[in-house]
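Complex shown without one protein chain; remaining protein chains in place.
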Amino acid sequence: MAKQYEIKAKWLPYFLVLPQMIIVFIFFFWPSAQAILQSFYLQDPFGGKTIFVGLSNYIALFTNPDSDYLYSFIISIVFALSITLLSMTVSLFLAVQAHKKIHFTTFYKTMLTWPYAVATLVAGVIWLFMFNPNVGVIAWILKHNFGIPWDYLLNFQHAFILLTLAASWKQLAYNFVFFMAGLQSVPETLVEAAIIDGASPIRRFWQIIFGLLAPTTFYLLVMNLVFGFFETFPIVHGITAGGPGKSTSILVYKVWRDGVVNLDLGGSSAQSVILMILVIGLTVLQFRFIERRITY
Amino acid sequence: MREFSKVRRLITHFYLWIGIAIIIFPIYFIFSASSHTSAEILSAPMPLNIGPYLLENYKRALFEGTKNLGTPVFIMIKNSFIMAMGISIGKIIISLLAAFAIVFFDFPLRKFCFWSIFITLMLPVEVRIMPTYKVISDLGMLNTYSGLIMPMIVSATAVFLFRQFFLTVPREIVEASQIDGSSPMQFFGRILVPMSRTPIAALFVIQFIYGWNQYLWPLLITTKQEYFTLLIGINRMMTGADVNIEWQIVMATTLLALIPPVIVVVLMQKQFIAGMTETEK
Partner (left out) sequence: MKKLLLLVLILAMTIGVYAQVSVEFWHAMTGKNGEMVQSVCDKFNASQKDYKVVPVYKGSYSDTMNAGIAAFRAKQAPAIIQVYEVGTATMMAAKGAIKPVYQLMAENNAKFDPKVYIPTITSYYSTSDGKMLSMPFNSSTAVMYYNKDAFHKAGLNPDKPPVTWPEFFDAARKLKASGMEGGFTTNWISWIQLENFSAWHNVPFGTKSNGFDGLDTELVFNSPLHVRHFENLYKLAKEGVFIYGGRENKANPLFISQRVGLHFESIGGYGSMKANCKFNFGVARLPYYPDVPGAPQNSIIGGASLWVFNGKSPAEYKAVTAFFTYISQPEIQAYWHQNTGYLPITNAAYELTKKQGYYKDNPGLEVAIGQLLNKPPTKNSMGIRFGNFNIIREIEDQVWEDILADKISVKDGLDRMVREGNAKLREFERLYK
């Protein structure tokens, strides 16, 4: 069933995909081609002067000891993994609780779902405001009531923890919704059969429910990694601006910063191209995986 | 469920309340901040009660807070709304069509279309924001709603979800409709789209939120104030040189900006979750 059905029509499918293809070409391929082109040049931001520099924008990223690009790569991956792990664990736990047969489940579900509407930018502002060592209440409490010298402006661990918390918080509702949906599709009869078998609730969860949730979990894994890798930009921008030092300068932040603020169009384009290659690779992998899953 | 004892039930409630607290406390925090003066917010530690300036701050946020932007809040709400609706409806329509073609037809360029569409799945616009700006301006679409909306509907998430859903449509249905002699478009309009009600609703929610919460792109391409959106307003209130940022107004506006998308999520919660269930089999 990999290849669904094959309705016969000669021109119709082209008309159908045309709008999407036009949009993709104009707003994805065209700008991407420009980015590829730009990555080979050193360019005056005003477009007045360009010098062809070959691959040196790329080479500089990897060979200049001051560029720290590889570090940026690693920290982005670690960051994405941490967010995924933290956020998915907490949401799965909450979803399982809310799925139990207790009173007020509708209320709980609503309360845990609505923050889906919170923008990443807003999440950044909120967490900055709680934990900023200069103004944050929580920072103040940590410092004065618990004696923890909280200072993410200079302490990398603090900065990393804060970013992870903020980003995971933002992702909670999203994951919750999907896990909720996944749980609802677990057939009741299977669970009941397990109860009759005498399986303990915990074993029941791991053996039956978690197994049936695998597609949801896999989907969320991908989406959370993508979120952590690419969409945490406003949080990093708002909270640490890549600091202390360059320690939280994740790839997407670096691309934006180098291109938009520092006006290094060539270097930034080279980074865009690398990211695009990476993403395309990931997408292909993901589809291979999903295709297989559907085919079996 | 017999073995689900009272104690266990209480524990479950307790866990859920902790979850709610984790989510609510930060929101309460901005609510509290929106009820104080900026001097109080900047003093350490900031008070956590509800201060006496609540109404005043919201009144200012609504009617004059963004005076220096020269854009009344209701215009920004209107723009945010147009952008969010444009993105969600536009994306749903073109994605339905594209997914229909890709799933139900076999045509020579199918693979090519498939991959062209899906490599855009994960790449956010921030990564190629400058070249995209150039394209929009070459097309003369700066300061237009289409310029705001179109680049945002590139991403293939919707095509992806519809595709997943279409793949689960039982073979018999399409065969039956072909035997009935209805054309592909009739099948699409009379059977497939009505069947897809819930995924459409779910996508509407997802895209509405996505559109409402965009800010980097609108920030770059709108120079005319009649096109400012709410998030631009928030962003601009926070970034000024040598200026006293009025945090209380920023916070109040932030909360106001939250209301419409929250309403959408809460009202459509059921369809939203159901939509996810159907596509994520």
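Which chain is which? They are A and B, in the order written, and residues in each are numbered from 1.
Please note the rule applied: a contact is a pair of C-beta atoms (placed from the backbone, for glycine too) under 8 Å apart; a residue touches a chain by one contact, two chains touch by 3 or more.
Everything numeric here is computed off the predicted structure, so don't read it as measured data.
Remark: the omitted chain is touched by one listed residue; of A:Leu154, A:Ala193 or A:Ile277 this is A:Leu154.
When the missing chain is restored to the complex, the residue among A:Leu85, A:Ile161, A:Val186 or A:Val260 that touches it is A:Val260. The omitted chain makes contact with subunit A at the following residues, 42-49, 51, 64, 66, 132, 134-135, 151, 153-156, 241-246, 257, 260-264.
Residues 38-39, 42-44, 67-70, 130, 133-134, 137-138, 142, 219-220, 223-226, 235-237, 239-246 are the ones on subunit B that touch the missing chain.
Here is the rule we use: only the chains that are shown with their structure count from here on.
Note for the complex: subunit A touches subunit B at residues 1, 3-7, 9-10, 12-14, 16-17, 19-21, 23-32, 34-35, 38, 90, 93-94, 97-98, 100-102, 104, 108-122, 125-127, 129-130, 134-135, 137, 140-141, 144, 169, 172-173, 177-178, 180-182, 184-185, 195, 201, 215-216, 219, 226, 230-231, 233-234, 252, 255-256, 259-260, 265, 268-269, 272, 275-276, 279-280, 282-284, 287, 294.
Within the complex, the subunit B residues that touch subunit A are 1, 3-4, 9, 12-13, 15-16, 19-20, 22-24, 26-27, 29-30, 33, 41-42, 44-46, 48, 93-95, 97-98, 100-107, 109-110, 113, 116-124, 126-132, 134-135, 139, 150-151, 153-154, 156, 159, 166-167, 169, 171, 174-175, 178, 184-185, 187, 205, 209, 212-213, 215-216, 231, 234-235, 238, 247, 250, 254, 257-258, 261-262, 264-266, 269, 272-274, 276-277, 280-281.
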